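One protein chain omitted, others in place.
A, B, C, D and E are the chain letters, set down in written order, and residue numbers restart from 1 in every chain.
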Amino acid sequence: MSSKPNPLQEFRDTRKIMNEKIMNLDHLGIKRFFNLDTNTYKDGALPGKTKELLGLVASAVLRCNDCIDYHLEQCAESGFSKEEIVDALNVALVVGGSIVIPHMRHAIATLELLEEEGTLSAPLR
Amino acid sequence: MSSKPNPLQEFRDTRKIMNEKIMNLDHLGIKRFFNLDTNTYKDGALPGKTKELLGLVASAVLRCNDCIDYHLEQCAESGFSKEEIVDALNVALVVGGSIVIPHMRHAIATLELLEEEGTLSAPLR
Amino acid sequence: MSSKPNPLQEFRDTRKIMNEKIMNLDHLGIKRFFNLDTNTYKDGALPGKTKELLGLVASAVLRCNDCIDYHLEQCAESGFSKEEIVDALNVALVVGGSIVIPHMRHAIATLELLEEEGTLSAPLR
Amino acid sequence: MSSKPNPLQEFRDTRKIMNEKIMNLDHLGIKRFFNLDTNTYKDGALPGKTKELLGLVASAVLRCNDCIDYHLEQCAESGFSKEEIVDALNVALVVGGSIVIPHMRHAIATLELLEEEGTLSAPLR
Amino acid sequence: MSSKPNPLQEFRDTRKIMNEKIMNLDHLGIKRFFNLDTNTYKDGALPGKTKELLGLVASAVLRCNDCIDYHLEQCAESGFSKEEIVDALNVALVVGGSIVIPHMRHAIATLELLEEEGTLSAPLR
Partner (left out) sequence: MSSKPNPLQEFRDTRKIMNEKIMNLDHLGIKRFFNLDTNTYKDGALPGKTKELLGLVASAVLRCNDCIDYHLEQCAESGFSKEEIVDALNVALVVGGSIVIPHMRHAIATLELLEEEGTLSAPLR
């Protein structure tokens, strides 16, 4: 694992600080939404692992890099291999079109960081 | 199965006729895109079945009823139960927000038609 | 009020039936989302009335006719005049561009139906 | 030209009636936006004809059937052939992805109606 | 007020310089659009203040950070309290879904800067 700061770690740190500030706003609706969001990816009729992959593809076609990074990490931690994640991103590319390509580039850079860290278990050949 | 025409069957018929007309335009780029689209949902690093579910959620957050209908049918034929499909639609609802609700209503109506036809194997309790 | 069926009444009827079917799916996450959605428009730091107008403009720029119809009715019942609602739709038009125009046409047709019914209190000159 | 009503003619009629109602709202901002919109497609640094094609592709990737119909008619009247219009729609398909396909089907149906009417000058082979 | 540069001030400076460059392009349509945009938020059937809040929610559901920053500042200057602005952002969150969360984080960071500057009159508890 690299000891120098990386964009993924910066995202994680900022995300943590800002989410705490959002909780501290003490708005009941927002707190309930965040709670609902967390529960969405727990095991249900579908395993939580599958739903993380659904969250990743939804984030990719809606073209949100922060959401992509978050779900990439969750997918890697859930045990999806790089090949499986890339195959999911291909669905997003075909559904969403070439406008998704810059987010594909972003996702591949994040996957590399997850590989370097060891979060992504199965390195691509 | 009902013998009277239903919106899902109308969609299937129109889709078939219009896709043939699109092929008859004989535009190489369009033909290749349609071919690429079909291949996307074949078994790869991920099973085709999983990718149909990814296609459904992508269609739901991008709010396209025709795409939702198409992937609902594919998901039902791939063997997903109604509970699993509904759990996937919940991911789309939380990622995409209340703007997805009208498409959730559409999806539930289509799921009913798929159940009546027997395409959806596992009826909801 | 006209006794013949109108598109707004059809929307209301379908919406009611389908929302009940969605509740009957008995998916906890979906039920909680619907509950959260309802609570969003209750009085808080902002009056519920103002939040209905925010919901209308959000629906218009995201280009969802069903959502527009729902919020138009809520805005009319909250006491906004036709002129005020039209002024809000103009914000949506400028933010969202000419792609919003077909939804503006839809909204004006719905406003007429709300006027005929007497739901919209202040007719346009 | 067919004498029976067709979806394109219905769209034209509704569009005309509703646009007049929008003008009658007498909202200065809305009136100015509509005026600005009309002027956008007049000859400038680019010919108006080219800008109609730009409007068509913008409408297709934003997935608005009414806007697609409007610009298809303008493109046909400007003298673009069916092959040229289809080639423009292919750009929209690749940029916007498979989610554009249902709108491609809609566009091809409208192109047929424009051909039957004689508005589209150059029939495809 | 902090004397060190902050992202909000950088945005303001860049926005000012670039808007001037856009005006200097001397394109009549663009100039008229910018003028129309400015006039949209002036008092009309609705007070300009309310329309700034509508602009904020439209910007949030369309997920444009620069637009969010601009309207946050206008809302703060119009006299909305932090609690009111947060309540409006909650409407955007529920309508637009979890994909809006990264923009919520951005908005809260900007609100803090507006509070430090004294532009936001009513600090949150």
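The criterion applied here is as follows: contacts are C-beta pairs under 8 Å (C-beta built on N, C-alpha and C of every residue); 3 or more make two chains touch, one makes a residue touch a chain.
Keep in mind that this is a model prediction, so the values were computed, not measured.
Participant: Based on the whole assembly, the unshown chain contacts which displayed chains?
Facilitator: By the stated touch criterion, the chain not on view contacts A, B, C, D, E.
Participant: Kindly state which of the options D:E10, D:D26 or D:E84 is in contact with the chain not pictured.
Facilitator: D:E84
Participant: May I ask you to list the residues on chain D that touch the chain which is not drawn?
Facilitator: Here the touching residues of chain D are 36-37, 40-41, 44-46, 50-51, 53-55, 57-59, 61-62, 67, 81, 83-84, 86-88, 90-92, 94-96.
Participant: Given the full complex, what residues of chain B touch the hidden partner chain?
Facilitator: Given the touch definition above, chain B has residues 27, 29, 32-33, 36, 39-40, 44 touching the missing chain.
Participant: Touching the hidden chain in the full complex, which residues of chain E are there? Just list them.
Facilitator: Where chain E meets the chain not shown: residues 14-15, 18-19, 21-22, 25-27, 29-30, 33-34, 37, 58-59, 62, 64, 66-67.
Keep in mind that, in the parts below, only the chains that are shown with their structure count from here on.
Participant: Tell me the fewest steps from chain B to chain E, where a step is a jump to a chain it touches.
Facilitator: The distance in steps between these two chains is 1.
Participant: State which chains count as neighbours of chain C and simultaneously of chain E.
Facilitator: In this structure, the chains that contact chain E and also chain C are A, B, D.
Participant: Taking shared residue numbers divided by all residue numbers at the interface, is the value for chain A and chain B over half (same) or under half (different)?
Facilitator: same
Participant: Taking mean CA positions as centres, which chain lies farthest from chain E?
Facilitator: Farthest chain from chain E, going by C-alpha centroids: B.
Participant: Look at interface B-E and say which pair in C-E, A-D or C-D is its repeat, using the rule that over half of the contact pairs are identical by residue number.
Facilitator: Equivalent contacts to B-E are found in A-D.
Participant: Please compute the angle of the rotation superposing chain A on chain D (C-alpha atoms), rounded to a multiple of 5 degrees.
Facilitator: Angle of the fitting rotation, chain A to chain D: 180 degrees.
Participant: Name the chain whose C-alpha centroid is farthest from the C-alpha centroid of chain A.
Facilitator: Of all the other chains, the one whose centre lies farthest from chain A is D.
Participant: Would you mind pulling out the distance in Å between where the CA atoms of chain A average out and where those of chain E do?
Facilitator: Using C-alpha averages as centres, the distance is 28 Å.
Participant: Could you tell me which residues belong to chain E and also touch two or more other chains?
Facilitator: In chain E, 36, 40, 44, 61, 86-87, 90, 93-96, 98-99 touch at least two other chains.
Participant: How would one label the connectivity among the chains shown: line, ring, star, complete, or other?
Facilitator: Per interface graph, the chains form a complete graph.
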